[in-house]
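Heads up, the thing below is written out as structure tokens.
All protein chains but one are shown in place.
Moving on, here comes subunit A:
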Amino acid sequence: MTDASDDDRFHADALLACAGGDRAALRALYDREASRMLGIALRILRRRDLAEEAVQDAFVQIWRKAASFDTARGDGRAWMFAIVRNRALNILRDGRREDLLPDPMGSEIADDAPDPEAIVSRLSDTSRLRRCLEGLEPRRRAGLVLAYTHGLSHGEIAARLAVPLGTAKSWIRRAFLSLRECMG
């Protein structure tokens, strides 16, 4: 496990180099983060081919936008993750996840019933986020986690938690505010 500041420096340096047109730096970022980014995209899109498309789009954007990344902020990985999440959510909103039939050649489909508690349990024992999430009422925690990790809409969360749409909507917002208060 690398030190967070080492990570920050690695990403900042590589993004600076990308801004200068250094493709080897983009490759270094790919080697370091593409596996995780595929996982992030697959949780949202549930289809390997669409997840790869999201990651491909994300790296093209990272390459093109590297010059706009402010290295003083030092959170290059979060910046990259936000780009792949946005791409995946855009593809999800296009409705293609539902439109396309499963790939007969065996695209991996992630599990259809993601377990929010399992996700929370994968957070570090020392994580403040974990403590704060565990302080939430279980169904609100489930809604918040699934909205983030799996891109579930308010409607999908409502269906999954068997509550009216308006309730799901206000739960997410209020859970977020509780989280904000807890994180301080």
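Assume a contact is a pair of C-beta atoms (placed from the backbone, for glycine too) under 8 Å apart; a residue touches a chain by one contact, two chains touch by 3 or more; residues count from 1.
Note that in this section contacts and distances are computed from a predicted model.
Engineer: Looking at UniProt, which of "Regulator of SigK", "Inhibitor of KinA", "Anti-sigma factor" or "ABC transporter ATP-binding protein" names the chain that isn't shown?
Structural biologist: "Anti-sigma factor"
Engineer: Just the residue numbers, please: which parts of subunit A touch the chain that's not shown?
Structural biologist: Contacting residues on subunit A, toward the hidden partner: 5, 9, 13-27, 30, 34-40, 42-44, 48, 51-52, 55-56, 59-60, 63-64, 66-67, 71, 73, 75, 77-79, 81-82, 85-86, 89-90, 92-93, 119, 122-124, 127, 129-130, 144-145, 147-149, 151, 153-154, 169, 172-173, 176-177, 179-180, 183.
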